[in-house]
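With one protein chain withheld, the remaining protein chains of the complex are depicted in position.
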Amino acid sequence: MTYFDFLETVEFEGPGSKNPLAFNYYQADKKIGKKTMAEHLRFSMAYWHSLTEDGSDPFGNPTMDRPWNNYQDSMDRAEAKVEAAFELMSKLGINYFCFHDVDVAPEGATIKESNENLEKMAELLKKKMEATGIKLLWGTSNLFSHPIYMHGAATSPQAKVFACAAAKVKKAIEVTKYLGGENYVFWGGREGYETLLNTNMKLEQDNLARFFYLVIEYAEKIGFNGQFLIEPKPKEPTKHQYDFDCASVLAFLRKYDLEGYFKLNIEANHATLAGHTFQHELRYARINDMLGSVDANQGDLLLGWDTDQFPSNLYNTSLAMYEVLKNGGLAPGGLNFDAKVRRGSYQLQDLVQGHILGMDSFAKGLEVAHSLINSQEIEDLISSRYKSYQEGLGSKIVEENTSLEELAEIAQSFKLSEIKTNSGSQEKLEAILNRHLLGSLNSD
Amino acid sequence: MTYFDFLETVEFEGPGSKNPLAFNYYQADKKIGKKTMAEHLRFSMAYWHSLTEDGSDPFGNPTMDRPWNNYQDSMDRAEAKVEAAFELMSKLGINYFCFHDVDVAPEGATIKESNENLEKMAELLKKKMEATGIKLLWGTSNLFSHPIYMHGAATSPQAKVFACAAAKVKKAIEVTKYLGGENYVFWGGREGYETLLNTNMKLEQDNLARFFYLVIEYAEKIGFNGQFLIEPKPKEPTKHQYDFDCASVLAFLRKYDLEGYFKLNIEANHATLAGHTFQHELRYARINDMLGSVDANQGDLLLGWDTDQFPSNLYNTSLAMYEVLKNGGLAPGGLNFDAKVRRGSYQLQDLVQGHILGMDSFAKGLEVAHSLINSQEIEDLISSRYKSYQEGLGSKIVEENTSLEELAEIAQSFKLSEIKTNSGSQEKLEAILNRHLLGSLNSD
Amino acid sequence: MTYFDFLETVEFEGPGSKNPLAFNYYQADKKIGKKTMAEHLRFSMAYWHSLTEDGSDPFGNPTMDRPWNNYQDSMDRAEAKVEAAFELMSKLGINYFCFHDVDVAPEGATIKESNENLEKMAELLKKKMEATGIKLLWGTSNLFSHPIYMHGAATSPQAKVFACAAAKVKKAIEVTKYLGGENYVFWGGREGYETLLNTNMKLEQDNLARFFYLVIEYAEKIGFNGQFLIEPKPKEPTKHQYDFDCASVLAFLRKYDLEGYFKLNIEANHATLAGHTFQHELRYARINDMLGSVDANQGDLLLGWDTDQFPSNLYNTSLAMYEVLKNGGLAPGGLNFDAKVRRGSYQLQDLVQGHILGMDSFAKGLEVAHSLINSQEIEDLISSRYKSYQEGLGSKIVEENTSLEELAEIAQSFKLSEIKTNSGSQEKLEAILNRHLLGSLNSD
Partner (left out) sequence: MTYFDFLETVEFEGPGSKNPLAFNYYQADKKIGKKTMAEHLRFSMAYWHSLTEDGSDPFGNPTMDRPWNNYQDSMDRAEAKVEAAFELMSKLGINYFCFHDVDVAPEGATIKESNENLEKMAELLKKKMEATGIKLLWGTSNLFSHPIYMHGAATSPQAKVFACAAAKVKKAIEVTKYLGGENYVFWGGREGYETLLNTNMKLEQDNLARFFYLVIEYAEKIGFNGQFLIEPKPKEPTKHQYDFDCASVLAFLRKYDLEGYFKLNIEANHATLAGHTFQHELRYARINDMLGSVDANQGDLLLGWDTDQFPSNLYNTSLAMYEVLKNGGLAPGGLNFDAKVRRGSYQLQDLVQGHILGMDSFAKGLEVAHSLINSQEIEDLISSRYKSYQEGLGSKIVEENTSLEELAEIAQSFKLSEIKTNSGSQEKLEAILNRHLLGSLNSD
């Protein structure tokens, strides 16, 4: 059964093509530096948005009639989704996917039932993966949709809920391992609070740490070697999520001696909801050696909720890829399109178009970032800006070979008005960025 | 020389008084539980706002004609400020104050000159403190106003600036010690960035840690026993401040093994600029044993800058005092009015009125918080909500005496629809809060 | 059939009562000035939130098991809802309700079918209204949930959708008239845009005006005398809603000569999403003689979506009632609880508790506002602040009896530093507000 019959394999046709079902910029095999675009970008399809999303929102009913949902039986629907998913990925040339347990298999009345469904579906997924070469970037378990998780999962006030969450994660890790998943993600859906008036925050955070200890112990036991990832988000659905941003997660991990077991999965739209730029969160993770993977989407900074739009802003994709290149790449992580087409973009063509938009935007972003780094224009300016730390007084500071008294003694003699620092040169740097953004094609 | 001749000592006149220069709620000696209001609240005047502020803003010139500024010579002005400060505190019954070096002594062309000014002023302050019994809650050094700090102080790209900052902090700690200051605060004025394009974030954060190492070493050497405090703020003046919020500071301190040396100084308006409630930041600090002191002001959640208003919102003061009482108090910290009267409240009476508003609001907040805790209504609800962790399955989890497999085994048997969790009861809790807010006077 | 068997009629038990199912402050018959609380407040239940809401959100499934929904047949469910609605209102002492067409009658495959359902349900509602004395505050039509409205209703790019919207509004007005509804509301659900790239904003706004012309013509024809209301909201579900705030609506109405036909229905949470305080929107509507009715809820200013919480903040309810009293009341409008219990407040008791919270909060707000106005403390200060416009120069300005040249001539002689304006006295006013908030009970 096929679902995208209107679609051939999406091809690169170059910047001049007006064909909405072709790539203007993404060429899987094009070398950018030493790696191909595909190797750099490691695109992944998000099963939930691309297959499950139906266009409903808090004010409206579904708008999207997805043919793979037109089956009475829930397992039939699940199987149809697999067909549609792999057809879509194959035609788009996307080599990875990500899923929650409930995206691929119907939830039962008991964990046992859910697990059985999941096992069956995992077999089918495995076959499809072998047939197509498509791989699993990461798996995860949905611990927020079922009503038992209304007050959290690992941070639920009800111990039975904690146990259910444990059971689901156990199975999801097993399935991820079975499918060769390269990572496993924790997004703290409702791990947070609605009001402090009813919340024992200390117990909840302690329990969250306990949950992770249990998971790590089990993963080691079964030999799951994938990278664990935590995905920060500041709010929504809860008023306050414990994994507010990268810094909050790091504070938590360091408190409970968990830092070595995790990296971060950074989502653009979550970064901005937390009051940070996407690049900030990537940079912060990178210099803390915690940049694991990316949820590639974009938000609307004038809106206060997670709009999960397909990435189109080339400033964001360029600066994100700048951080990724500086990080030496993302592997075993990748760029997962945690993005959905707008409610009014209800046709299958829109779904394809959304992915093309995202892939082209990141392909161009990769080129811009590569061009920027190649030119060393930014690096030279930074280098010159901080050069005082490479000699004399600055070296002493950096080598931790001085004291407050010595520094005070040295500083006594300075005439303050004569201390020179370089201009921050923000305007110049923004012009450089624009030049590379517009001109990178020519400069390669 | 006196400056507030219109003002007698401000007295408690009770809730019915319409005298704007009397307290409606604050009674220094009234016992709330085992301590007096004064002991609980430990109010402090902020030298910069109360003495130095002149009503100017980015769009307008000064509006406030403060008589203590009408002296030609800068040291004369500094001395007049001391007179005014102690007169104001004495008449208000405020027992503590806080200052930056530059608030009390004019800055010179060199650090040496500045230090000499500061030493002279410290002597005068000490005399006044001895004469009045008023104490120093905390001292600090202004590392953000002088142009040399335009790109940061400890995180400046220029090593000489780092040295100047070191010299200033050295002197400020010495002066704080000399005056018996109970704390010393670091607010990271421009420790952050304007654009990532010009920023070596890793070096800057490493240098910030190095700066703290130097300070701690020196403080130990000279036997300064005050508590070091870090004051988070997310943005303003810079686009991004490294000490974004409590969690960011904790992530930093834990990374550099600095946690034991610091506590947090939490400002209401900074909390909300970071996207948190004031109570959230207090709670978070408290459960991490990091609640050190409070900058008692309030912001306007519809405005995106630090308005530093005098606290008037009784919800905020009640919930803040709830956390403070749960913390066993703030000492050696206190409630510092990091607050300024509005630009249009340009008269001396307004300055007095602002402090009375803040003191009354926190006095009432203390009563409400005490009443809430006394009634145990919230505590009982929370207790019942989490009771599943006190036995059986929950105990195993909390005592870390289980495994993912065991939990999964247990959870297999649950029928999901039969797992019961308590309602979150937010509406009921908000009604309880209102009842105590309105009725606490009667219930004591 | 009854649904709230755990509940007796909710009674006033006074501020000291800890009974969560009693009023602490609301006494329907208590006189505040010349009217009773019930006459001032004109509380209304929102059919959609109170009967239809199931606790689902974009990240989770329903949590609320409402017994009136446990019927197979959609008309049976609709009838059960009526039973539950009138039982709830009767027990709470709420005298008004509001509904969308789809809240009370199932939507059909055609407008004709929907209308037939609606007519049947209207008969049942009428009987219940007659039996209980409960009245209809306003009716409206849901023009945003069905997928045909995905790009708007009156502003849809598809003319057939415009026609469907017209047909639905026609019927909804007829039903509102039939039930004696005192108002009819237009909330512009999806009248706005997702992206300007695909939008003909001029045509859409012209069409919106055309829609209103048609409606007004028809209402006059059938003799519907209820007040038409427009409810502003800035965003959500769309990126930008045309009825952004009160000022946007007024700009629109004045452009199309529609001002005389409408008043505004102001929602607290919509005000703050637009960057205004609730009081601002009420004040702005009031001085433009456009204050029609109120959607009484509250938002969370740190969250960027419409949380529709039950009102609990006494500052908001006091300042809202201050504007309402200044307006001479709201009639024929009222205070409609466009509010829902939190997803975790999933029990029927919570639903009752939410309404009690809202009613008590507005009852207390009414008392505070009355006390404030009675005391004239604010009015006296304002009066004194603007007194220069009551004589001499100021009178000339206000009476429009001067010229730029005359004013310039007069102003030439002023020494700027000698022009005196009163202090804004914000701190003093905030203290007055707190005093009345806390003490109003005693002062009456």
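Labels for the chains are A, B and C, by order of writing; each one numbers its residues from 1.
In this section, contacts are C-beta pairs under 8 Å (C-beta built on N, C-alpha and C of every residue); 3 or more make two chains touch, one makes a residue touch a chain.
Being a predicted model, the structure only gives us computed values, none of them experimental.
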(request) Please pick, from C:Val102, C:Met121, C:Val175 or C:Val215, the residue that touches the omitted chain in the full complex. (result) C:Val215
(message) What does the interface between chain A and the hidden chain look like in terms of residue numbers?
(response) 15-16, 18, 20, 24, 272, 275-277, 301-302, 310, 312-315, 341-342, 344-347, 349-350, 353-354, 356-357, 360-361, 364, 377, 423-428, 430-431, 433-435, 437-439, 441-442
(message) List every residue of chain B that touches the chain not included in the displayed model.
(response) 55, 57-63, 144-147, 149-151, 189-190, 194, 235-237, 239, 273, 300, 302-305, 342-344, 346
(request) Would you write out the residues of chain C that touch the absent chain, in ascending order? (result) 109-112, 146, 148, 150-151, 156-164, 166-167, 169-171, 194-203, 205-207, 210, 213-215, 217-218, 234-235, 240, 244-245, 247-248, 250-252, 254-255, 274-277, 279-280, 283-284, 287-288, 319, 378, 381-382, 385-386, 388-389, 392-394, 397-398, 400, 402-405, 407-408, 410-417, 419-422, 424-426, 429-430, 433
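Throughout what follows, only the chains that are shown with their structure count from here on.
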(message) Report the inter-centroid distance (CA atoms only) between chain A and chain C in whole Å.
(response) 40
(message) Could you work out how far the Cα centre of chain A sits from that of chain B, in whole Å?
(response) 36
(message) Quick check: what residues of chain B touch more than one other chain, meaning two or more?
(response) 275-277, 424-426, 430, 433
